[in-house]
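One structure is given below, represented as structure tokens, and several questions about it will come after.
Let's look at chain A:
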Amino acid sequence: MTDYCLELKDITKRFSTVEVLHGVPFNLRPGEVHALLGENGAGKSTLIKVITGVHQPDGGEIVLNGERVHFNDPRESREAGIAAIYQELSLFPDLDVAENIFVGRQPTTRGGLIHWRKLYAEAGKLLASLGVRLDLKQKARHLSIAQQQMVEIARAFSLHARILIMDEPTSSLTLNEVADLFRLVRRLRDEGTAIIFISHRLEELFELADRVTVLRDGYYVGTHPLSEVTRDDLIRLMVGRTISNLFPKQDVPAGDVALKVENLSYPGVFENISFELRKGEILGMAGLVGAGRTDVARAIFGVTPPTSGSIQVAGQPVQINSPQEAIRLGLAYVPEDRQAHGLIPPMSITANLSLVVLEQCARHGWLQDKVECDKAFNAARQMEVRASHIWQKARELSGGNQQKVVLAKWLETKPRILILDEPTRGIDVGTKAAVHALMSKLAAEGMAILMISSELPEVLGMSDRILVMREGRMTAHFTRAEATQEKIISAATQSVSAGDVQ
Partner candidate 1 sequence: MSAQTAPRPHRLRAIARFREAGISIFILILGALVALRAPAFLTMTNFKDILLNISILSIVALAQAMVIITHGIDLSVSSMIGLVAMMVAFVMKQSPEFPVITVVLLGMALGAALGALNGVVISYGKVPPIIATLGTLSIYRGMVFFYSQGTWINSFELPRSFKLLSKGTPLGLPNMVIIALVFAALVYFFLNYTRTGRDIYAVGSNPEAAQMAGIRRQRVVFLVYLLSGLASGLAAVLWASRFESAQTNTALGFELQTVAAAVVGGVSISGGVGTVPGVLLGALLLGLIENALPLVRISPFWQLAAQGLLILIAVVVDNLIARSAKGK
Partner candidate 2 sequence: GKKATGPLTFVLVPKNLGNPYFDTANNGAQEAAKELGVTVTYQGSAAADATQQIQLINSLIAQKVNGLAISANDSDALVPVGKDAIKAGIPVVSWDSAIGKEGRVLHINQAVLHDIGAIEIKMALDLTGADGGKIAILSATSTAPNQNAWIEVMKEELTKPEYAKLELVDVVYGDDDDTKSYNEAQALFKKYPDLKVIIAPTTVGIAASARAVTDAGLIGKVFVTGLGTPNQMREYVKNGASPEFALWNPGDLGYLSIYVLHALATGEIKGVAGEKFTAGKLGEYTIQEDADLGVNVLLGPPFVYNADNIDQFNW
């Protein structure tokens, strides 16, 4: 068994009194892609962080190239040749794209000074090989989540590490970027790099990984070559049952127009966006990274009001200048960046869940603890949030569970129009099915849903109609029957010379 470059033996990890990893073994060979799979909160990210030294294990040992190691912080693991992309993105908002890639190890001239020209040249090359078109001098602050993810990937690749760990790198990427990424990953693998890969998109695992290790509730379930298991096997290993009917959107007769958007523009970001959204309908919005879908959603929700164009809610023309007004009009928006916009990480699950409906938990401004607590408990239960209790801090939750809290929080407002931006980003298959079922149910009850998603199967499966955006413009509009993967991709990538589609 000496051909393992990394071996974990009986890793145990506790957070205060709660044990989240119970003696987990894991091994990795050079030149393989080893997938890590498990439900939300199963302990994948924690395991990764134990490997890289973000957390120290409470038990067990880590053997790297035959030697027992102990990392006090990520720097040490990095020096030992391990590079990682964490689930929570960690760019430097005030540094530009190129410098973000090389931070801490900028190329220098012989005199030891930073060689800026070389830095930009190399960053450009790297991004080009990933198929990303980004302004190298743009500050990371202005990047979308997906773009940030690409920069993180570029950074990890530039390290030329012997072990590369990627925790849900594709969670907000679209097919094209994923394809580019996989091409690169394969090349690295062929060069002998060992890769740990985490994703909730099972198709990706089959496409890329050689072996898979499954965790459940912090326990080790098993390791299998992917050639020997089926999708259903994996799901059963993960959740202990099978899940059928992944995209169950029922057909509901569309009702009145709930939201009508006409010629919405924000110069330089998006132009002339027009669409209608009816009650009971799910309108999918597809597009590549940076197509401007999030910006449109934010404009509608009043975060950054559009400079021109009109919005009608239930037939009434409205002016939405702030999220508050949007909420009052019955809109809800589940943002794509849950850390920055969705959650208040240092506060409890309860406080997070009640934040948007705080007035309902209060009488004349005085908080009614009992009401708040009940509301939060029910909401968390319904969404199957996995945590020890509802007073746990949101930042201590696993990524997927955080996403569930954000979803639950917005559903609490009982919106008439729900805008979902990457709603199932980082959510495991089981819960994803539940979320999809929920969306379907809500639509059936008359809610109008605008769903932005980079996961094409989700868009295709859940939407009644599909809009495609490219570079801030609408380029196509399909009904469910017309839409195919190919058509969407082509609309998302090729500019339509004839201008906007109605």
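Selection rule, in plain terms: all candidates are chains of the complex that A comes from, given by their letters.
Going forward, a contact is a pair of C-beta atoms (placed from the backbone, for glycine too) under 8 Å apart; a residue touches a chain by one contact, two chains touch by 3 or more; residues count from 1.
Since we're looking at a predicted model, the values are computed, not measured.
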Selected partner (touches chain A in the complex), from 1 or 2: 1
Complex contact set, residues of chain A against candidate 1: 54, 73-75, 78-79, 84, 86, 90-96, 99, 103-106, 108, 112-114, 116, 120, 137, 155
